[in-house]
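Not every chain of the complex is shown here; the ones you see sit where they belong.
Order as written gives the chain letters A and B; numbering starts at 1 within each chain.
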Amino acid sequence: MYSFAFGIGTKNLKQDWLEVFFPEPLLNPDNQLIKQIASLVDYGGGNKNIDLDDDQIRALIDGIDEPRQQSILSTMKGSSNPCVATFIETDIGLSSTPEAYLKLHLLSYRYVKPNEQNLDNLFAILPNVAWTDIGAVDPAELGELQLKARAEGRIMEVAGVDKFPKMTNYVVPAGIRIAHSARVRLGAYVGEGTTVMHEGLVNYNAGAIGPNMIEGRVSQGVLLDAGTDLGGSASTMGTLSGGGKHIVSIGKDCLIGANAGCGISLGDRCTIEAGLYITAGAVVQVLDEDRNFVRTVKARELSGQNDMLFIRNSQNGVVECRTNKNAISLNESLHAHN
Amino acid sequence: MYSFAFGIGTKNLKQDWLEVFFPEPLLNPDNQLIKQIASLVDYGGGNKNIDLDDDQIRALIDGIDEPRQQSILSTMKGSSNPCVATFIETDIGLSSTPEAYLKLHLLSYRYVKPNEQNLDNLFAILPNVAWTDIGAVDPAELGELQLKARAEGRIMEVAGVDKFPKMTNYVVPAGIRIAHSARVRLGAYVGEGTTVMHEGLVNYNAGAIGPNMIEGRVSQGVLLDAGTDLGGSASTMGTLSGGGKHIVSIGKDCLIGANAGCGISLGDRCTIEAGLYITAGAVVQVLDEDRNFVRTVKARELSGQNDMLFIRNSQNGVVECRTNKNAISLNESLHAHN
């Protein structure tokens, strides 16, 4: 069993799931526990969601041997919101909304890292939702509710209309700060010791190992390793729009300056100066530690190297990659293989 | 009659309007309907707001022949919030708050496109409002309410202090996604199929025809045509501060890269590379499809052309406009007229 969890969520008037909250998801759950649950909810295998009524919830509280899950079920009992048991037996492409939400929870719980699980069909499976102060609402049902709220003297707050909710309304992992949570989607991986400032933005299936300082945008698929700072409004190029197929990863102890951008992967201890955007196709002059010219390459050929400093020479407009001794030897080996 | 709508809104303690919500505004409404309404609320022509009491609302429900408006009036009936009938006979400069809100609704309902209606006096007419979780509040009345909420064990949420509310609390047009709605003002035009990501920002009287991907800032007056992507933190230059008088428009199927900027209009199929800001005054080298030098121009002379690719040459710092064959012929004709 890849993952299992009890969830409580919201359905629209057509009884389709809009979203599911999983208070204590399990990765690779204990076989004995799953057997107990399976017999009580009539689960026969596969990736499947089983809606739970109050009788089943009571039976589960009595019939399973796991205090934390029992406590969750006790709180769910009697709720007017729909409850579900979600089984993901195998990590294959997504086929239901609860499954999608469960996999996004696994990322935000840091049980799996970005790019480690199969998220195929995610956009097709996730419904578009109006995220309001009275909960998740189907956009088609929104207009009447807005007018009704007005007539009752309230303004209904519609914080977003999107396939993804904010992470913090579902998961707040320990040891982090997120100054403004609207910019961190459920499915973000925010590692211990990481601060996401107001200008920071972390997409689903993206994040930072921690500790990191994030003041820029971590695009879908991108992962920052420990000690790396992403400056204010700094951009990491994603694969969804504009970018190519290469998934950018950034190594340890890098600094991507404010208003800079990165379209290639970086190894460890790399710097991109503030305001400079390195696209994969940018032609870059590689300089050695004495600032002597080594060669001219497209930036993508430097992808993943350590100890690179990218600047735009302010006296002639040349984009330079200044390297230290280690970097040069790497570059020589790269050269040798050409 | 240019526009008509029934509204429900908020007044301050001095009985001045702070904001009005129009659940079903009409552009060029049916003459017969307006006649019916006029006789029931004693409307004698001109751009005018008529406050409605419950007796009038009842009379309107019985006296008009339009089920959707009747249904709205039925919901409004008995509300403690003030209700209004707003008539805009002619599209002239603004003279009241309800009128301003109605015209902003028309934009967000996609009944009119940016720059198509007269918004003169908008800033003078719109009051500054504290947008809170208990509704619209006059900033002068805020302090006492904040303390009172505290004493009652609540923190009063003040989401903004501004002349404009967020669009989604008034209008959520069909077929869109807006990841974080605080950055899309009422009066934005968000076309069908458009996604506004967290970093996207759409001002009033600005927007995108749809489908579009907006991850940057669409300034007042700016309109993106179908298929155009505005990258993360990309800037379109507005006319309110810093910019000149030229209203930027962007054609179809353009890509303005992340952290780029655009101070001129673009035709169709144009690209500005990530991180490059093209101001109107920037001196640009025009190259033909073989990258041969054609001429040097100020960017504003290229305004509105098709098939331009703007990059900063990373080997010599020159800002280039690379064109395809079509573009060149256009440029030649431009040249011929000089």
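Simple rule for what comes next: a residue touches a chain if its C-beta (ideal position, glycine included) is under 8 Å from a C-beta of that chain, and two chains touch if they have at least 3 such contacts.
Owing to the predicted nature of the structure, the values given are computational and were not obtained by experimental measurement.
Displayed in place are 2 chains, all sharing one sequence; the entire complex defined by the structure file totals 3 copies.
Please note the rule applied: only the chains that are shown with their structure count from here on.
Chain A and chain B, compared by their mean Cα positions, are separated by 31 Å.
Contact residues on chain B toward chain A in their complex (touch as defined above): 8, 21, 23, 72, 75-76, 78-81, 133, 135-136, 159, 166, 168-169, 172, 174, 176-182, 198-199, 213, 229, 231-233, 255, 257-259, 273-276, 312-318. Residues 128, 130, 133, 139, 142-143, 146-148, 150-164, 182-183, 185, 201, 217, 233, 235, 237, 241-242, 259-261, 263, 275-277, 279, 282-285, 296, 312, 316-319 of chain A are the ones touching chain B in the complex.
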